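Just one protein chain is left out here, and the rest sit where they should.
We call the chains A and B, going by the order they appear; numbering starts again at 1 in every chain.
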Amino acid sequence: MKHPLLKLEPLIWLLFGLGIMVGTMLLTAWLAVVCLGAPLGLVPADALAFERAHALGATWIGRLVLVGVVALPLWKGAHHTRHVFIDAGGADRDAVVAPILYAIAAAGSLLAIVAAGRI
Amino acid sequence: MARAAHPDAMKPRGPQRTRTAPPTAPAEFPFAGRYRTYTLFDWTGIVYLLAGLVALRVVWALGSGESAWSTLQQQLANPLYLAFHALSLVAVIFVGVRFFRLFPKAQPARIGPVKPPPQPVLHAMLYAAWVVVSGGLALVLAGGIF
Partner (left out) sequence: MAEKKTFEITRFDPDRDEAPRTETYEIPVEPDWKVLDALNFIKDEIDSSLSHRWSCRMAVCGSCGMMVDGKPTLTCKKPLSEYGNRVSVAPLSNFPIVRDLVTELDGFMDKFQKVKPWIVRAKERAVEEGTHRQSPAELEEFKQFSMCINCMLCYAACPVVTNEPDFLGPAAIALGHRYNMDSRDQGSHERNEIFRGEGTVFSCSYANECSEVCPKHVDPAAAVNQAKLNAVIDWATSFVVSREKE
């Protein structure tokens, strides 16, 4: 289709590919421990106490992982959400919907870098 | 009755010789047969998008001081957050299993001089990477190491 993003599709697909592969691997642990294990008390209380969490997050590898946990799922999410719209018959509006979704992923990725830098 | 496909689906460029009836979508699309799995796979995109945005909140809170971090941890214990994250974990595992099954055959027989490993080996390597990366990260996050 004639599309403003056509020239960027290879890059978007690469980011989506990383998102679905590495993002899935990172999200599995993130969800299991940070989002479920800790709130449910299945993880020792001091594991994610501020002092320890901050110390881990402030390392270069910690920042990299935190950026990955945010950015990579956003690109996979944006790309597949775009497909949800298209599958629902929205192909003729894709030229509007796709840039919005990828802009969310891009903005989220940039904010993730900023957020990791603040730690 | 199958729903309509896009009115221009498979339409020839040139003028058509006779009047044609418009194309219809496959009868089972999108919620029956194998299409159901595919549709769910695409819908996980919405879950990933939301999970990424929540993760952004978490990372932002970590850089905002102990009080913000503590507040966020309490919020994560909200039943709605817990339900969403449980759903997300199911979605992530579903995505991993489906994608890792399809990934090996998506590798060309050769890229320049480099040949990828045989497909079963590639499949096993993906699962090994999943276990190592996820397991390692989980151990670190849960206080098992470091």
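Going forward, contacts are C-beta pairs under 8 Å (C-beta built on N, C-alpha and C of every residue); 3 or more make two chains touch, one makes a residue touch a chain.
Because the structure is predicted, anything quoted here is derived from the model rather than measured.
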Footprint of the hidden chain on chain A, which residues? 1-2, 6-7, 9-10, 12-14, 80, 83, 86-87, 89-91
By the contact criterion defined above, which parts of chain B meet the unshown chain? Give residue numbers in ascending order. 2, 5-6, 8-14, 16, 18-30, 33-35, 38, 42, 102, 105-111
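In this text, only the chains that are shown with their structure count from here on.
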Which integer distance in Å separates the CA centroid of chain A from that of chain B? 11
Touching chain A in the complex, chain B uses residues 6, 30, 39, 41-56, 58-60, 62-64, 66, 69-70, 73, 76-77, 81-82, 85-86, 88-89, 92-93, 95-96, 99, 103, 126, 129-130, 133-138, 140-143, 146
Could you please specify the touching residues of chain A with respect to chain B in the complex? 19-40, 43-44, 46-48, 50, 52-54, 56-57, 65-67, 69-74, 76-84, 87, 89, 91, 101, 104-105, 108, 111-112, 115-119
